[in-house]
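With one protein chain withheld, the remaining protein chains of the complex are depicted in position.
Showing chain A:
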């Protein structure tokens, strides 16, 4: 429509100066003399060219016009100081349509006139107008006109009416006449305002049309919907056939066909349903996932392509999978079933909803909650069972022990007291207490709040509290939750540390608290690694200070050991380099080399660290010299004092000194009665056995541990080329010095350990192959053939990173702009020069003209004078 209108206008107003520029352009474009074609040498497919056709005339005239408006004005006003200010509203604002402009102006005017001129004049109302004329006047005039025209023009008006209502020949005739009149009116060159009005009217009409179209479409869809519903009912309820049949019979036949067509059209596309996976498939998927993770781990362990793999997704949690949601879902189900744990990580989405529900309906749906509660309880019980399975025999006597401990130290520690009291309470009471737990927790802002929150609760309750904290404050629920939960990790670590430093370390609690720590760590790896690094740094600095002040160091408390153990649980220890594990390695190495072994507890701590080392490197099989040194030292202090031969112990052990024979057991009775049992970790903080036999038994346990570690080391380092050199001192000690200490070997259990370790050492074959360097790549000769670079996209610079490319682009744009500006300035100057020249020419021609005139007048004067003279002469 719009296009047609334009064309029409073009015809009616042929390229007048005032007409729209576009039409002029179109005319010019069609004129072959105006067009300049930039010929291209080669046609290249797919290349877009911007400047293949130019209109020099048009662009020149445009430029000149623009200069006339701007530069010329300036030039003319160059020595004038007064300024013309156009204060008309929105005169130069092109965004406002003229109509709007008018309205605004009118509103402004009204605003200015508004407000009574005289406050006492109550009757002075604003004058109402219509089309700028006062309404009162119009009314008056109308009356007059009506009364006047009543007689004369009534006929014509009625004629129109009749034409409209009844058709009739006269009407047509009249119409023609009026049309002719209209044509005449149109033929007149329209003013700009008229044109604009026309345009506005057109656009409005279009709008209206669009609206109606939309409405009709809506109606149609509604109707369709209704139809569909009918059909749906047909499909759904097939039983009441008799009723339907009646209706169907009423309907004509083709409807049935339509119906089928529609049915087919609307039928849901066959969607692949999710088949429930069999156990095997689930297992396979899980295996594949683990394999992928393991491959990742191996790659990191070798540390070959550290750089190349920097782009890897940073967060690699247990449920972070490459292949979509199905696995994710399965994974969730699998974990929750298999482990019998409430795995927050995997059930996030579900949990969220639940949490919200909980928050909303807390008061209303008590029953629901109770159900859930019981579910959770059962889950935690399951978990307990699991733990019981894994630790089988230990778990059973835990409670009784705890009770006993509670009885003893009731007054000693408040938290302890509460706990033990809670333990003492009957199961029923505990249930009641549990049901009292609130369902929403805010994240504790400080360590003290967390402590007070967890104090006096049983392990299970503490776990539930932590779980709920995590659920209620999941990062996706609110903005600040992430930072809060990140802090929670630090607090929890601190709490674990405090539990470990207690007089009677609550290791069982720590054992369970590792779970929330793991989950939080999976959620926020960066924050977790930072807080652990912080702890490690503090510990290392303390150690260093002690060394500087005293010259030697002592072993740290149990809390540090527990932290080191937790590191191995949270992070992969087999990586070639890891932000947390590598510092932990360094710290443990310092502990083993710097700390002096003076007591039995030191030996146990040292062996604990040895175990840690062994666990850290169990997958990567990395070589830890400190470990072997320490084990050798431990064996050394189990020997009776004499000059050591064939091997040398290194720091912190000395071949001679006061701390020898720390592990020496002389009592044969003790040797006989000793049975291998696990070393309780609480020994580290408090050595409670005072009887000689018990101490001797602990010593023997340490030795057994040491033998086992040696055995494991031997298995681990078997593949090292200098395995025999590494193990040489240990072997000498075992074969030559220990047997002389016959006491040890006569005990059955201890000799078992000893022989198994020795066997492991001696069963390795010696195998050496000479080293050969890797072949060096020959350095290529310098050649002068051109370097050929593959060009992927023409006209674009290839090299450089994104940043570099951007920079280049900017530089190029700047260059282009600069060139353009220079060209413009040059053209401006040319234009000005032309203007000046034309001025000068004008002035000159005026002067010439005037001189000519003068000369002419003089000549006529002269002529007249001569004529007069001649006449005189004649006369």
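Criterion: a residue touches a chain if its C-beta (ideal position, glycine included) is under 8 Å from a C-beta of that chain, and two chains touch if they have at least 3 such contacts; residues count from 1.
The rule is simple: contacts and distances are computed from a predicted model.
Chosen from "Pyrroline-5-carboxylate reductase", "Nucleolar complex associated 4 homolog", "DELLA protein" or "UBC core domain-containing protein", the protein name that UniProt gives for the omitted chain reads "Nucleolar complex associated 4 homolog".
Although one chain is not drawn, the whole complex shows that of A:228, A:447 or A:518 it is A:518 that touches it.
Contact with the chain not shown here comes from a single listed residue; of A:285, A:461 or A:575, that residue is A:575. In the complete assembly, the contact with the undisplayed chain comes from A:507, out of A:199, A:455 or A:507.
Among A:104, A:565 or A:808, only A:565 touches the chain left out of the display. For the chain left out of this panel, the touching residue among A:262, A:277 or A:622 is A:622. On the side of chain A, touch with the chain left out of the figure occurs at residues 290, 293, 296-297, 300, 303, 310, 312-318, 335, 339, 386-387, 390-391, 394, 401, 507-508, 510-512, 514-515, 517-518, 521-522, 525-526, 528-529, 533, 536-537, 540-541, 543-544, 562, 565-566, 569-572, 575-580, 582-583, 585-587, 589-590, 593-594, 607-608, 611, 614-618, 620-626, 628-629, 648, 650-651, 677-682, 701, 704-705, 708-709, 712, 720-726, 766-774, 776.
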